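Heads up, one of the protein chains got dropped from this complex, but the rest are sitting where they should.
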Amino acid sequence: MRKPFKTHTFTMISNFCMSLNPKRKLTFLIASLFLFLSASAQNAAEGEKLFKDNCQSCHAINDKVVGPALKDVHKRRDEAWLIKWVKNSQKVVASGDAYAVEIFKKYGSVMTAFESLSDGQVKSILAYVKQESEKAPVAVTASASTSSTASANQATNDSMKSNINWLLIIVVGLLFVVIFLVFNILETVGRIQGHDVVNWSSINGFLMLAIGLGGVALSIWEFMIHAPLTVSAQKPASEHGPGIDSMFNITLLFTGIVFIITQVALFYFAWKYRAKKNTKAYFYSHNDKLEYAWTIVPAIVLTILVINGLKNWNKIFSKPAPGTANVEVFAYQFGWTARYPGADNTLGKHDFREIGKANALGVLTDDPKSADDFTSSEIHLPVNKPVTFKFRAKDVIHSAYLPHFRVQMNVVPGLPTEFTFTPTVTTAEMRTQLNNPKFDYALLCNKICGAAHYRMKVTVVIDSQSEYDKWVSEQKPAFTKSATIETPAAETQTADAGHPVSNKPLAVK
Amino acid sequence: MSHDHSHEAHGHAHVHHHEENFITKYVFSQDHKMIAKQFLITGIVMGVLGMLMSMVFRLQLGFPDMDMAFLKPFLGKWISVDETTGFGKLDPNFYLALITIHGTIMVFFVLTAGLSGTFSNLLIPLQCGARDMASPFLNMLSYWFFFLSSLVMFCSLFVEDGPASPGWTVYPPLSALPKALPGSGTGMTLWLISMIFFIVSALLGGMNYITTVLNMRTKGMKMSRMPLTIWAFLLTAVLGLLSFPVLFGGSLLLVMDRSFGTSFYLSDIPVELTGGIERTGGSPVLFQHLFWFLGHPEVYIILMPALGITSEVIATNSRKPIFGYRAMIISLLGIAFLSFIVWAHHMFITGMNPFLGSVFMVTTLIIAVPSAVKTFNYLTTLWRGNIQFTPAMMFAIGLVSFFIAGGLTGIFLGNAALDINLHDTYFVVAHFHIVMGSAAIFGMFSGIYHWFPKLFRRHMNKAAGYVHFWLTFISAYGVFFPMHFIGLAGVPRRYYANTAYESFDVWMDVNQFITICALLGGLAQVIFLINFFYSIRKGRKSEQNPWKSNTLEWTAPVEHLHGNWPGEIPTVYRWPYDYSNPNYTEDFVPQNVPHEGQTDENQEFEHPHPTT
Partner (left out) sequence: MSTETTALKKTKSIWAGGFSPFNVSYGKLMMWIFLLSDAFTFSSLLVAYGTIRFSHPSPPHGNVVIEGQTIKPLGHVPENFVELLGETKNAEGVAYFSKQHWPSPELVFNHFPGLHGLHLPLFFVSLMTFILIFSSVTMVLAVEAGHRMDQNSVRKYMFYTILGGLAFLGCQAWEWTQFITEGASLHGNPFGPTAFAALFFIVTGFHGFHVFSGVVLNFIIYLNAINGTYAKRGHYEMIEKVGLYWHFVDLVWVFVFTFFYLI
């Protein structure tokens, strides 16, 4: 087994956000080197952004994710073919192109049609892929060298390793059989002698005490080490966050006390009252007062927690104040797009039947409200302003999870969901707080949604108001009529889609 | 519902057993003891399968850059091997399939059928004092439907596009759209077929268990004298009987959506994903309601038999009456009832109306009260006992420990506001693996060690049992305890690798530790398997009442008779927990021993109150 990650010791609490895969560091360095050297650097830089926005959720350079690894894709097909494919792979498949059909069959899933990308944009993506392909072998060697093994030795090691695995399994298996036979002999001897050879009662009693109490101690120790690494230990970055956190702490206090008392009692009793010769247990069948007590006390504690919980829950899901800014968060396999309402503060209408036709989001361009809407593959929000995320999913259920803000809501196709919250800490402030200049808030997918579920992430940036205004001013409307590709969408629709039923000829008796 | 006519007159008249051939004795047996063994062994086989799957995905999670080429002989095309370097990687789609099938197998095949199927079958007739189940024929059908279901599930592993992989909860639209997930093709169809067979099996079993407990108790076996195991099995069967049909309804609609073009659960799905027909007008959340209406009672279907077994084992081996017998029954009833009105706590943030969320939060936290009562009663039963450390007892103590640890984290998750940040993270994985995974499997092990002499007429090796217990106990906590913290750090579950985000890297060493613990836990099960199968043939022969227990099954002869008791079925005169009763010199008084002056006609003695 190679060990690519530096093994963190438990004490590296403060470093936790700094930890970075050495392989990545190197890749980053080389990438920047290339940026200066390469002639098509400008293109590749644009391509990198486009790649991250559009391709990364399903493709990697060296690994197969949902779609194939893209390394050397420019050598496999010519540019014109690739542009056609990216824009609408199904058309290429339908045209009977043998290579296209083969790829489609091999990977089994339909690649999203990126008809909104211009030829130039696809070319920059290809430039980026080309650039990455060329440096890829360097990165592999680099990663191999981190485990201080030359890549030449790697192969032989691997084949040896698989032999050792088998040997190991056989040895362990035999060991078990031997141990088992020893136990059997012990038991037979014990039966002949009339009592156990080993005093199991005291051994197990001792182990109950040692492992049980030791376990409780270990769990407290682990709590002290690991709790500071959790997001709950960080200052929540939203207005409702402290409410959730304080409730978490109250619950933790109650349950922690109960956990320690009951576990200690359990293992202590097990040790203390282990079987002894010539003793008889105390006949104690019930005690109504005791039983009432431990029904009522938990009930009271839980009532406190319930009331507290209800208060928080209802506050979080109370109706947003009028005028709260809306941002649409659109989820698809495997990525997120944010749509901002633009100057009119109103999101344009959308229809799932238009998805992938005029634009990837299915936004209706003939709705005047959509004219100034703009999209972004990074979510920017101004600090201390309430915002309502309007969630919409294209294909399957996703879940928008923003752990730092204590926000989560499922994104369900056909069912509009929303979550209103107020971010209170800017990205910059959080970076200083965590002493990690690379920190970014993230929105993660937290509902199983397919092969690249684990890569479905978008960066969330909390800006100060002025930064935010500047960012907004840089955005361009995405759904102006001229910017979209005209398709005869209305004509190709099936007759019964959204039209009055009377269009359909019917036989009536 | 048709009944086999030959069993029309069946009742208490099964005393004479006739010679049977191999097929009727071992294969299509109608004897509840043989059916129990069939359930157990099928359950163990499925359990091994589920466990091996968990090890593969644990390797992936603990060592994401590991060379998996050595798994190629087993997993075939699901390990993609780089031609130049020979480096093997697990396919992300197959990872999802592994977690899905692992969950399905463990929840349904091992902990529902393997646990409740085995022990309900073995103990209901023996502890109630009945010759056999009410309908031995339906009982046999119940096993064979389960077997068929297991077989279909197993076959689905070898489907071209891979087995079902949308998670064991199979939420549509993911499970309904093969274009969104390859496993949602044939693999998912087989999964649904398998589940439908499973539901039929569960219903046939449940009908039998309830009828037998209600109708066929021996004389004197009042409901207030029934062992807690039987109470647990009865309520488990009731839960299954009322909740599995809802899953059936839900699955039926999913089958229609997948194979016949309806849109019950599909809404606003673009044509490119559906294959030409527009799918709209349905409700994805509807499926979640139907699924969790089964899914939550299912948690208790898994747990209650384990709690019942633990009650029996702890009382017997503490040589003390179970503390608060009535409170134990009432809390079981409370849990059973409440389990039907808490399902939507799995759905707080699925887009369900927040008002419903607050209702379900209240009901969910109420269920902690009966659970707390059970815990305290177990502890008090141990107090001042004379604890016999049989392997069964050790596992029962382990169950109590897990029940506490997992139950307490449930208080976090049941709180809707906290669930916002914990939903679908590793915290949830830790919670349910401790409270219903580990606790229930410990209950199952406890039952196996305790009733092995009744099942196979021999003893298992004690020392191997201890090693098995300690290794399993330590490794289970080692696997699941650290997961709480990973979850609190916001790491979502069902991620193929946690390497995609740098902020998760800090948990890499913890993930490695978990994986090593999981492998250790797996090794511990090898000890169990050797012990189990060796002892079936070669174990020490059992005496009639090896644990000096009070319940009726130990009054039946060691040799298995079709009809259980050679003569009259014993009459019951007392409650099952007369251990260390100061009025008797022996520290146990079996249920069929009359009180002084008690006769068959005048046998209405209540169980004794504490003398002090």
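Just so it is clear, A and B label the chains in written order, and each chain counts residues from 1 on its own.
Everything that follows uses one rule, which is that a contact is a pair of C-beta atoms (placed from the backbone, for glycine too) under 8 Å apart; a residue touches a chain by one contact, two chains touch by 3 or more.
The model shown is predicted, which means the values in this text are computed figures rather than measured ones.
S.K.: For the full complex, which residue in B:G117, B:P227 or B:G250 touches the chain that was left out?
M.R.: B:G250
S.K.: Where the complex has a chain not shown, which of B:L49, B:L203 or B:I411 is the residue touching it?
M.R.: The one listed residue touching the chain not shown is B:L203.
S.K.: Given the contact definition stated above, which residue among B:S80, B:S120, B:S283 or B:N550 touches the chain not shown here?
M.R.: Answer from the full complex: B:S283 touches the omitted chain.
S.K.: Name, in rising order, the residues on chain B that touch the hidden chain in the full complex.
M.R.: 1-3, 5, 8-11, 129, 134-135, 138, 203, 206-208, 210-212, 214-223, 225, 241-246, 248-250, 252-253, 256, 260-264, 277, 280-283, 286, 289-290, 293, 571-572, 583-584, 595-597, 602, 604-609, 611
We take it that only the chains that are shown with their structure count from here on.
S.K.: Rounded to a whole Å, what is the gap between the Cα centroids of chain A and chain B?
M.R.: 30
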